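The following block contains the structure, expressed as structure tokens.
One chain of protein is taken out of this complex; the other chains stay put.
For chain A:
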């Protein structure tokens, strides 16, 4: 399998009024073409900023300092010209954001936003062609009455509907890489399972690679081929999904697994104090081991 995304020694800091905050301390992470990779870990540990660096967005933020290598499909994102990076977004790579209601544009209808996205790949598409394709995609993510939805504004839809709209929009141009930041959180579990299965089938069919960011370890277990665990800006564990779940090697990963609430209802899990063991070196699992 060829490597699609190849991140090496990625570092990020923010410059603010109160000095410099280091956020990423040398992240290495790779994704093969068509591979589904999950990134899980602490809130605030740097998952979303990694996605925004891959998209080339943080490189254009003045307060952010990014160093290291971000190889995508043979090119180097960090040194690319801003307009070349912009051309990749929404075509070769696309993103599902954590907060769908605020990442959809509140002043345009869903139909308008679909057309805008599709015309990034093919500027000559007619509106009728865009609408037809949008309805097809919305049906695929099980949105009822998709033709009505095209005329709606985001505020007229529920949180979960907006999230499915985002998923449909992100996949409409058949990107090589999908960055999915918490794609299922606003969905009920039935629709979530269905949406993830669908996302799974779509990415499999088109050979789309996925970086899947989620706090829901149950969902990760069902969706991803491989998992990276991040803690305070460092990768602490990496391996095939089954192997990491059956045999978590790092203290932080173990604490995380133990803290998952269970539907069998043992009460809220005891939460260990942050321990020095969480800062132990990275644990790597062999490929193919389970």
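We take it that a contact is a pair of C-beta atoms (placed from the backbone, for glycine too) under 8 Å apart; a residue touches a chain by one contact, two chains touch by 3 or more; residues count from 1.
Convention: contacts and distances are computed from a predicted model.
Trainee: I want to check something: the complex is missing a chain, and I'd like its UniProt protein name from "Proline dehydrogenase", "Cytochrome c oxidase subunit 2", "Dihydroorotase" or "ABC transporter ATP-binding protein".
Mentor: For the chain not displayed, UniProt's protein name is "ABC transporter ATP-binding protein".
Trainee: Per the definition of touch given earlier, which of A:2, A:43, A:79 or A:107 contacts the omitted chain?
Mentor: Answering carefully, the residue with contact to the hidden chain is A:43.
Trainee: Since one chain isn't shown, list which residues of chain A touch it in the complete complex.
Mentor: 14, 16-18, 40-45, 48, 98-102, 145, 147-148, 151-152, 156-161, 164, 181-182, 185-193, 215-219, 221-222, 245, 255-257, 259-269, 271
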